[in-house]
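Sharing a structure below in structure tokens format, with a few things to ask.
Then we have chain A:
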Amino acid sequence: RDQIRIVGSSTVYPFTTVVAENFGKKTGNPTPVVESTGSGGGFKLFCAGLGVEHPDFTNASRAIKSSEIETCASNGVEAITEMKVGYDGIVMANSKASAVLELTKEQIFLALAKDVPQDGQWVPNPYMNWSDIDPSLPDEKIEILGPPPTSGTRDAFLELVMEPGCEAFAECQDLSKDDFKARAFTLREDGGFVEAGENDNLIVQKLEANPAAVGIFGYSFLDQNMDKIQGAVIEGEAPTFENIASGAYPVSRPLFVYVKLAHMGVIPGMEEFLEEYTADAAWGPEGYLSDKGLIPMPDAERAAMREAVVGKVDNVN
Partner candidate 1 sequence: MTHLRNDPEQQHEYPETTAGKPTVDGDAKVAARGANVFYGAKQAIKEVSLDIAPNEVTSFIGPSGCGKSTFLRALNRMNDIIDICRVTGDIRLDGEDIYDRKVDVVQLRARVGMVFQKPNPFPKSIFENVAYGPRIHGLVAHKDELDEIVHTSLERAGLLGEVKDRLETPGTGLSGGQQQRLCIARAIAVSPEVILMDEPCSALDPIATAKIEELIDELRGNYTIVIVTHSMQQAARVSQRTAFFHLGNLVEMGDTETIFTNPEHKLTQGYITGRFG
Partner candidate 2 sequence: MTTNAGSVTTPKEKMRATLKHRYAAEKRFQAYGIAAILIALAMLVTLFVTIIGNGFTAFQQYTVHLDVTLYPQDIDPDGTGDPEVLSKANYQSAVNDAMYALFPEATDRQARRAVRELISPGANYVIRDMVMDDPSLVGQRISVRVPLASEYDQVLKGNVDPVVDFTAFKEGSTSVDWSLSPEERLISEKQADYLQQLIRQGEVEASFNRWFFTNGDSRQPELAGIWGAAVGSMFTLMVTLALSFPIGVSAAVYLEEFAPKNRLTDIIEVNINNLAAVPSIVFGLLGLAVFLQFFGMPRSAPLVGGLVLTLMTLPTIIIASRAALKSVPPSIREAALGVGASKLQCIFHHVLPLAMPGMLTGTIIGMAQALGETAPLLMIGMVAFVVDIPGSPLDPATVMPVQIYLWSDSPERAFTERTSAAIMCLLGFLILMNAAAVLLRKRFERRW
């Protein structure tokens, strides 16, 4: 096999593919094949073993789990390296026909949770309209289209928004750890939250058709559809490129690529691929990945990461 094989997260897929394409065109190597299998599916394939029938990289929208590291090790895949490639902002957006939402995490929690605290009691979510939560919010039905439980985006959103949102309430702080999880992470099922599948373009089009609805998805889809939809301001920060990059916008998560070091030197082009990925022309603030919606890491972090990855690569050879 003289072709690099990459599997993994559907969130990282749009970024890795651009790098792969540019790598192929620039170096004349065969363009790597990138599969979109989801982070977990990617790790499963990645950790299945060494050799040409197993992939060389895996994309992930979350860090590898310890159980996955164990699986890897038990299959002989011990030398792996984690490369953080940037950030992905998770935005809440609605149709431009409606007003821009300005939300806090607590408000989002109240809009989405299955049970909410009220006067020290947990009651089934009574908020049907946004204005029920806070009179300053529009008098519109709450209808949020979001990813299914199997999606990494959903997990990240729960962690980054719902958890702090819940913690803001006194009732939450009294809970045991398990109960807290149950309270914070169970989303309402009375129609206020709609699981809308993995196809974010479909969500965008649904938002356009339904001005009352609010969607949850990655920043790149907002970026490409600014004429139709607008991002909600969360905790006073609008979901702009600059805000996410600077870390001001609170809902963003890191994206990773994992490297199977044992394949270095066996599969041609892996080093060049990593160099391409870590070039400023790719993942820098002006790079083509940022055009595609990847939020770059700060300069120092990038430099350190490049050093770490490319350095490791050198060590192996």
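Going forward, a contact is a pair of C-beta atoms (placed from the backbone, for glycine too) under 8 Å apart; a residue touches a chain by one contact, two chains touch by 3 or more; residues count from 1.
A word on the picks: all candidates are chains of the complex that A comes from, given by their letters.
Note that the structure is predicted; figures quoted are calculated from it, not measured.
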item	value
Candidate from this complex that touches chain A, chosen among 1 or 2	2
Chain A - residues contacting candidate 2, complex	3, 5, 7, 10, 13-14, 17-18, 20-21, 24-28, 30-31, 33-37, 53, 96, 198-202, 218, 220-221, 223-227, 286, 288, 292-293
